[in-house]
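A single protein chain has been removed from this complex, and every other one stays in its place.
On to subunit A.
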């Protein structure tokens, strides 16, 4: 189990400091695929960076902590301060763009062994890599190829192979398929899912595509303006979303046979620079009341394992078509 204890990640800039992740406090059970969704700029990538332990200026972990739930070689629990030593051992990540994430002038195979890893004998690792690549159903020749010789889909499979080869406890993937066409996207996600099932690791997957989340995740975290606004089992979240924002995200999903163009959610999230009193979604929320504008809703468990941060969690949104927001 991974515990995020009231995580706050801040960016220090010329005009002051903003909290791009503001008090996320959740528990992620082992062996699960957690989907993270929310509009652009809501802090998904920042959360992933903090989780990975890639905290570089101007970003900082302003407060809070992470317990990863596994121990290091000295049998001490791994925390945000020591996770860096576990990179590509017990935690790995799938980058967004496979095209630009591989060294163009070095053979793919060499890029499997150019970091410390567990095993100092590179030749031995190379043999294991070959076996593993074969097991994934990928042609072994790709290890002798250069990145530009492979298709985009094949390269992204290589990235998945790299991230899973060491059987890490935790794999982070921040929009790992955005650059690919839909068919390849699906194949890649299925591969990731299959491997997760075999290895039993935890995957945290950021995607703006609610359809992807619906198909492959076990749990969902919905973020809005640096806050966790809903968290729970995917079945429960998709069947009965508690937060109006989640409802609107889900209803913006096209359904089969529905040709009408789906609009995004009208309006835009508040600036993290401004005054952030009350519920951050209030300005766009069809259910907003005075209480919402005055009081910040905490993330509370409404049903077993299903959390939401809303004063009117679970209330029906008035039928579409009515001019509910002015």
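Simple rule for what comes next: a residue touches a chain if its C-beta (ideal position, glycine included) is under 8 Å from a C-beta of that chain, and two chains touch if they have at least 3 such contacts; residues count from 1.
Convention: contacts and distances are computed from a predicted model.
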Its UniProt record identifies the chain omitted here, from "L-lactate dehydrogenase", "C-type cytochrome", "Neutral metalloproteinase" or "ABC transporter permease", as "ABC transporter permease"
One chain isn't shown here. Among A:104, A:120, A:274 or A:304, which residue touches it?
A:104
Chain not shown: contacting residue from A:52, A:231, A:245 or A:307
A:52
Touching the hidden chain, out of A:88, A:132, A:214 or A:238, is A:88
Residue-wise, where is subunit A in contact with the chain that is not depicted?
52, 54, 84, 87-89, 93, 95-97, 100-106, 114-116, 145-146, 148-149, 162
